[in-house]
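Only one protein chain is missing; all other protein chains are in place.
Right after this comes chain A.
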Amino acid sequence: MVDTCFLSRGLTTLAGLLLLPFGSLAASQIEDQAEQFFRSGHTNNWAVLVTVENFLRVLTGRIPSSTPRSKRLLSDDRSNILIYMTGHGGNGFLKFQDSEEITNIELADAFEQMWQKRRYNELLFIIDTCQGASMYERFYSPNIMALASSQVGEDSLSHQPDPAVGVHLMDRYTFYVLEFLEEINPASQTNMNDLFQVCPRSLCVSTPGHRTDLFQRDPKNVLITDFFGSVRKVEITTETISLQPDSGVVESSYKKDQMVEELMEPLKYAEQLPVAQIIHQKPKLKDWHPPGGFILGLWALIIMVFFKTYGIKHMKFIF
């Protein structure tokens, strides 16, 4: 499951938070997915829209123009981006929603497209899955630093089960990284080398790995707060311009604007969700489509073989 990294007090700087899910699919597709999801008994509703395609669209920016601002990655060449992924994975892939996978090649290609359009300044990629190091092996764009919870061939383990719920609540690597990050305040000078030491083999059972060869700066000069803090570049304003106080001339135009506004027709609240269809009160009649070419060909073959084997004389009994 792709998640965003929320910390108690640190937020990312100039950073794009990957906001998933977002709804940009065709309405009928949403309805089908929603129906399936509600029927399957899950209670989380819009997580149905977290798919590999949507994730790659958010990263590369190839989003339909109707998507609102809050569902876009509005980053530019001065943004540092943090991407945190966790879930089940394997050698070269990560699972999404138990039904799809994203491969390391697609991720590397998506990052390259981001670099081509300068959608990031620096990118920190943290992954906590089994064999997580395989996910960053294929990156080839500059200014990417990657951390993974386990090497190829190793499994990442979870931290502790909750006896009341009966499930494991958190992965080990995530737990120790969170513990480390909660001690960082916005003015801290801790650098990335300390983050690389988090969760050694004795605690995590798997060997965490990292990749810094694509990064231009030395990791010991990179502050944690570059990605996790909320530090902006500011400058003191030292100059002003001089304005002349003039009055009266523009009052009339201001009053005119006011009057024009009241003549507009009252606005209505648009229907957001087709609630009736999602709640599934009665079965929807789907349009009947004639069978396609493949089905027809298959049946033709079956009939042909049958009559070949048993003889054409049976035909008059069937038809």
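Here is the rule we use: a contact is a pair of C-beta atoms (placed from the backbone, for glycine too) under 8 Å apart; a residue touches a chain by one contact, two chains touch by 3 or more; residues count from 1.
Following the convention adopted for this analysis, contacts and distances are computed from a predicted model.
J.: According to UniProt, what is the chain that's been left out of this complex called? Choose from "Myotubularin-related protein 9", "Trifunctional enzyme subunit alpha, mitochondrial", "Glutathione-dependent dehydroascorbate reductase" or "Unc-119 lipid binding chaperone".
T.: In UniProt, the chain that is not shown appears as "Unc-119 lipid binding chaperone".
J.: With the missing chain put back, one of A:E106, A:E137 or A:D194 would touch it. Which one?
T.: A:E106
J.: For the chain not shown, which residue from A:V52, A:I83 or A:L147 touches it across the whole complex?
T.: In the complete complex, the chain left out is touched by residue A:V52.
J.: Give the residue, chosen from A:R232, A:K268 or A:H289, that touches the chain omitted from the document.
T.: If we include the chain that is not displayed, A:R232 is the one touching it.
J.: Give me the chain A residues in contact with the hidden chain, please.
T.: With respect to the unshown chain, the touching residues of chain A are 11, 13, 52-53, 56-57, 60-64, 68-70, 72, 76-78, 102-103, 105-106, 109, 112-113, 116-118, 186-187, 229-247, 250-251, 253-254, 293-294, 296-298, 300-305, 307-313, 315.
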